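Removed: one protein chain of the complex. Kept in place: all other protein chains.
Here the chain labels run A and B in written order, and each chain numbers its own residues starting at 1.
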Amino acid sequence: MPEPPPPAQPSPPQNPHEAVAPTGSGGAADLAMTEAETLEGGGRTAAGNVHNKPRSLWSDAWRELRRNPVFIISAALILFLVVISLWPQLIVSTNPLHCELAKSQAGREPGHPFGFDTQGCDVYARTVYGARASVTVGICATLGVALLGSLVGGLAGFFGGWADALLSRAADIFFGIPVILGGLVFLSVVTSSTVWPVVGFIVLLGWPQIARIARGAVITAKQHDYVQAARALGASNGRMLLRHVAPNAVAPVIVVATIALGTYIALEATLSFLGVGLRPPTVSWGIDISNAAAQIRNAPHMLLWPAGALSLTVLAFIMLGDAVRDALDPKLR
Amino acid sequence: MRGVTQARPQAAGRARRFACAAAVALAATGCGGGGNGGGGGDGTGILSSSWGDPQNPLEPANTNEVQGGKVLDMIFRGLKRYDPETGEAKNMLAEKIESDDSQNFTVTVKKGWKFSNGEPVTAKSFVDAWNYGAHLDNAQKNAYFFEYIEGYDEVHPEEGDPSAKTLSGLKVTGGQTFTVKLNQKFSTWPETLGYNAFAPLPKAFFDDHDAWVKKPVGNGPYQVESYQKGSVMKLRKWEDYKGPDKARNGGVDLKVYTDNNAAYTDLLSGNLDLADDIPAAQLKNVESDLGDRYINEPAGIIQTLAFPFYDKGWGEGKEKLRQGISRAIDREKITEQIYHGTRTPASDWTSPVLGEKGGYQAGICGEFCDYDPKAAKKLIDEAGGLPGGRMTLTSNVDTGSHRVWLDAACNSINNALGKDKACTVNPVGTFADYRNQIGDERMTGPFRAGWQMDYPLIQNFLQPLYYTNASSNDGKWSNKEFDKLVDEANAERDTEKAVRKFQDAEKVLAEQMPAIPLWYQNGSAGFSERLTDVKLNPFSVPVYDQIKVG
Partner (left out) sequence: MGRYVIRRLLQMIPVFIGSTFLIFIMVYALGDPVAALFGDRAPDPATAARIRAELYLDQPLWKQYLHYMGQIFRGDFGTAFNGQPVLDLMVTAFPITIRLTLIAVVIEMIIGIVLGVVSGLRRGRSVDTTLLFLTLIVISVPTFVTGYLLQFLFGVKWGIVRPSVSTDATFGELLLPGVVLALVSLAYVTRLTRTSIVENVRGDYVRTARAKGLPRRRVIVRHLLRNSLIPVVTFIGTDIGALMGGAIVTERIFNIHGVGFQLYQGILRNNAPTVVGFVTVLVIVFLLANLIVDLLYAVLDPRIRYA
């Protein structure tokens, strides 16, 4: 295994990024930086590459990630969530759909460590079984939104002009659709009891936000001197976007997406509440949180567990996002 | 796209039937408790009360939901008025209503009554109002209340334009008398006249309709002082009111709330005097919050599950299946655990507020309304099991807290059958969509039905719901024997005999089970320490004129 590249020198050339004072003074400084970037780029390739193979920023990032304890913990948590989503019966033996009204809102008892909800269903079983729908909705919707949003926003920000006008205004129209109206129109006709219509709907209405964020980030990143330099050197658009702009624009997208993951899981509850979300008898955290919310004064335990599970999931992804972001930021190496 | 984390339903299609009652909840914050106290028991104190934005303009014949009805009940008095305690229809403006044949009536209106703008209330005030309400051009939603009056088809044809301006069955025969000819025998017709749609209207209504709608003028114990649509209506005691039920307070401020929980919180914090619908989620703690300032009284509302008779799986010949479903639902547990005593398990198709005399009889449903999971499973198995092995319970979920009891009913059925996915809830997003689906006969299993009475007569609980092609017969059930018994009951001049006929008709319902009676609904309310003598009438509306402030 090749040695990791030598630790970054705390020298200016390593990081032309934002090197210009905010007042944007002086073309001379800009030029200098451009040169520095070019030289440094070349130097690094020569120095860090034992096998004489160009090392991309992405593979550097992966190398970085594997050594980051934050990444390892979050990955383990996510793996755990995926496993119980696939095989909930591994850790629970009661049936989440069996409910005895006599136990309505009762506290914990042997075999039912988290107590019962309003309908007298076992909260523990429902929390574990709820992972499948909620985690699927959360991850898939977030991935969809992030990919579509970054693509549209990235292109709009990078090319500007007409492309920007067209894509941004389309995003504005979609952003204008109220969630409730969209839900009632698009989802009430669907009879499928899978999570996919809900995922599709969230992506459909959610992408404009990420698109705005990505567009803003790309517009900023595009101004950097090393991008201008790459352009001056005749780099193709695709190469510039992927190698220079994207890594520097990805941080805000990651931040918003990881938080959005939690809100999408909650949004699914809103849709279910409107009668257009996941169809019964699907179990999900969103539905249970929504049912528990009204009972907060009488039975807080009903809220605690599914909301706690949701927190844990979001925590895992925020940590993952942080680790990925750090790995992509050469300054921190 | 952050959207609502969870939108609590709002009274979307608050409508005459159950949707409304359950959604009553709305009302607005208050100039309530503290500020405008006044009073001190001298009848001048002003109270604030929760309200929901009325769905229609406040014309009597156009108001078909509780919130608008609340106001009409304060500013209008009709020929009859339902006793706030017993529900009995008593003469109010009517001196007498006479008939020899249950079809031709002579109405004499009491002298000396006035509208609050000074106009006298005459026979013409009634006849003009009813003609207005019935006429198609005015598109009044309660027009059908006049359908028993002769000539209705001419002023309100099913298709095309009306061929007459007025109802031929109505004739003013003197200053204070008019005659009514019905198009069929209807012995208890006078008792329907307490309903708001039959209120008299002043000339001002016809002269300047827009101004009237902005600030309605009536003949009741209160008059409208100001009306800010969507936020507050201030009603004040009408000092010159001549009726026997003068207001015992200085007035009522009806405040529009977007949510009954907000009204309840305002009540707790002393910003509101009266919240007339306790949110379902607070029922568990309401007694500890309010003590004896919480009232919970029976109302003329029944909740049922109807069956789609146009669907082979549930219709003709499936009595056992329907009865089996009924026996699989544990009404006791649901009313106790979810409703905390604000519902009572039903054992007939009417309501206890009718009283024994009025035709309520517990137990007409017999064993078919008793929970017995074993018997239920046996009945369902004998009927060949659930159609396709599964069933759904359908309801709109934007009003009331229907979702909770639907889930509980399904769980109860599933437990009886020993399967966990046999019964599922089929939620419909909006009340409008739900009504359209019912209208298009798209139900594929039992669906939520329910009824809030228009007037406290056993007829009102049976005929509109189960008579062939009746306006609220959503399941399209049809039974010759039932229809015949209802016709006979309507023609019967002796009230006692009529009631007995209606009860015979109810026995047909028990055999056929076209709809499962679930529970009778109470009205509930909480009030501040400033108020005394707070009561709810059988329509679950507070009896405002009797409330004392101070």
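Just so we're on the same page, a residue touches a chain if its C-beta (ideal position, glycine included) is under 8 Å from a C-beta of that chain, and two chains touch if they have at least 3 such contacts.
Note that the structure is a prediction, hence the values are computed from the model and not measured.
Peer 1: If I consider the whole complex, including the chain that's not displayed, which of B:265, B:478 or B:495 touches that chain?
Peer 2: B:265
Peer 1: Pick out which of B:123, B:143, B:499 or B:516 touches the chain that's been left out of the picture.
Peer 2: Checking the options B:123, B:143, B:499 or B:516, the one contacting the hidden chain is B:143.
Peer 1: Just name the one of A:76, A:185 or A:233 that touches the chain not displayed here.
Peer 2: From the options A:76, A:185 or A:233, the contact with the absent chain belongs to A:185.
Peer 1: If the hidden chain were put back, which of B:175, B:230, B:341 or B:384 would touch it?
Peer 2: Considering the complete complex, B:230 is the one touching the chain left out.
Peer 1: Where the complex has a chain not shown, which of A:64, A:122 or A:329 is the residue touching it?
Peer 2: The one listed residue touching the chain not shown is A:329.
Peer 1: If the hidden chain were put back, which residues of chain B would touch it?
Peer 2: So the residues of chain B touching the missing chain come out as 1-10, 12-20, 28-31, 53-57, 64-65, 136-137, 139-141, 143-144, 156-159, 213, 228-232, 256-259, 261-263, 265-266, 268-269, 271, 398, 430-433, 435-436, 439, 449-451, 464, 471-472, 474.
Peer 1: Which parts of chain A are in contact with the chain that was left out?
Peer 2: Interface with the chain not displayed, on the chain A side: 12, 15, 17-24, 165, 168-169, 172-173, 175-182, 184-185, 208-209, 212-213, 215-217, 219-220, 223, 251-252, 254-256, 258-259, 262-263, 266, 269, 289-290, 293-294, 296-297, 303, 307-308, 310-311, 314-315, 318, 322, 325, 329, 331-332.
The working rule: only the chains that are shown with their structure count from here on.
Peer 1: Rounded to the nearest whole Å, what is the centre-to-centre distance of chain A and chain B, using the mean of the C-alpha atoms as each centre?
Peer 2: Chain centres of chain A and chain B, defined by C-alpha means, are spaced 50 Å apart.
Peer 1: Can you list the residues on chain A that touch chain B in the complex?
Peer 2: Residues 95, 97-102, 104, 118-121, 175, 179-180, 183-184, 188, 202, 205-206, 208-209, 260, 263, 266-267, 269-270, 273-276, 279-281, 289-291, 293-295, 297-298 of chain A touch chain B in their complex.
Peer 1: In their shared complex, at which residues does chain B touch chain A?
Peer 2: 1-9, 279-282, 284-285, 330, 333-334, 337-338, 396-398, 403-404, 407-408, 410-412, 414-415, 420-421, 424-430, 433
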